[in-house]
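With one protein chain held back, the other chains of the complex are shown just where they sit.
As written, the chain order gives the labels A, B and C, with residue 1 at the start of each chain.
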């Protein structure tokens, strides 16, 4: 197998600060390794990424080098902490920057650069909000062209209200999270290979022309 | 091709009241027909479905006959109006009832009954809320086992605030909606056939046992 | 003090089934009692409420009698379980029915019937989703005319994934929930009295006319 998984860790904390999200990401990395899939983890906030919705905001913007890796991976996984019940500002910034890829569609098929990739999401927080983070993030990725296999969200949160985070709470022993990280990894790998062998044939340019006729 | 598409129209209005959601569903039905895919549309509220989270709530509950059709389709599409910015109570009731399928996993693989199906969503409202409806609904369906191809949400809403609905506003001429309904139909059909030819091999029982060991 | 609190328990389960949401509601009822505020709890699903968006859907619809109580309370609290990460179908059905009150605005001020009331929310689930339930529900209630004081959501959920519910998990001992239910009750009572003594003077009819001029 020759698949590449890319994790974008959207923690608010720069290295070398400890990231709970990274601790859970590392578990997925190990499981991908067991299946012969190579992983790369980027902590977004260690790079100078500008706010914006284009693929290059100029003036030292380091997003273009991250985007290059996004385009060349087979499996894209967003890792997000929860803040105020929703995804982190860094996660949202990453999605906003991916908006720029809509402008780079294929000349023949009209497909966006993320077509043919499969995506998943890893979420950690000390309390409630994982469903909202996962739902919005996976949905946004389908708009950009990613396919979402079943059970490709993996999260850990503690009980209601503030409390210890993943590492301190020994989340590494939490059965539900350990179960779902396996479902995620196995389903992502199957679908990544499946789509590599069977590219999506949809011609969005032709369909657009057809829609244009109906809309007059 | 021998694929079946099932639409669950989750409007609040019983037949024969006009349903805007159904008007948009009918457009998708026609496009499926062009690709040789047979469709069935069920208006949920025309049936006596009980509140609950099991597959059969007894006492005249008509969900079991709908569930039977859900299990035998290849493509599942939820059609929901927007009320108060989120999905309708009927849509939510349908999801709650699908919770019961978690109990009916395959004896060998542990996969839920909706594994191997692909899903999409159709949303209409006279104002804002379609992203929230689509994101939550598609995400919930991945939990139940469905695969979500790229661009399988199709929605229509008018500008900010109350106003005419899809039919009265001539939404049938709206380019964005006409474009995305085509993306949806074509991607759903490709993925449905792909998964029929290549069943998901993940053994959730084995992975669960593995997670159990790590969680001690 | 002569304030009335009304709880709408939006569990899916009819009486006499045990409702975890009701167990937490009862804690709030006791605290209201300590402050001299009388409470009434309605389990919505014990009544025959029709789907719809008007104040009376006819044919045995029992919503009108519930709505009468909503209109005569000072403090309105929605109690919702979490299903699939969001509020229950019954909660959504209640909100949809409240849509009908927009049609019953005051002849002079144009204010809706829920103007002048204060609202809060109680949420229970065995896992994640409370923030989404609370945010949408409280927001919808502001549209209908309610005021939302600070810290008027009270919730209990367990850690990530399915697990025991509020009662079985001894949620009654959970500090965060016990703290926030007190903040909720005290702030609701203060604001209810404050608004009773100081009615909102905004004339929505006059402001509408002014907006009309600007929109030409």
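Just so it is clear, a contact is a pair of C-beta atoms (placed from the backbone, for glycine too) under 8 Å apart; a residue touches a chain by one contact, two chains touch by 3 or more.
Just so we're clear, the structure is a prediction, and the values are computed from it rather than from any experiment.
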Considering the whole complex, which of C:14, C:105 or C:187 touches the chain not shown?
C:187
What chain B residues would touch the chain not displayed?
84-86, 128-132, 135, 155-163, 174-177, 179-180
Considering the whole complex rather than only what is displayed, give the residues of chain C touching the chain that is not shown.
114-115, 131, 134-136, 138-140, 142-153, 173-175, 178-179, 181-183, 186-187, 190-191, 194, 198, 200-202, 204, 207-208, 210-212, 214-216
Under the stated touch rule, tell me which residues of chain A contact the chain that is not displayed.
12-13, 45, 51-53, 83-90, 92-93, 95-96, 99, 136, 139-140, 143
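Everything that follows uses one rule, which is that only the chains that are shown with their structure count from here on.
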Taking each chain's centre as the mean position of its Cα atoms, how many Å separate chain A from chain C?
36
Provide the C-alpha centroid distance between chain A and chain B, rounded to the nearest whole angstrom.
23
Can you check how far apart chain B and chain C are, centre to centre, with Cα atoms defining each centre and the answer in Å?
29
Chain B, residues touching no fewer than two other chains:
136, 139-140, 143
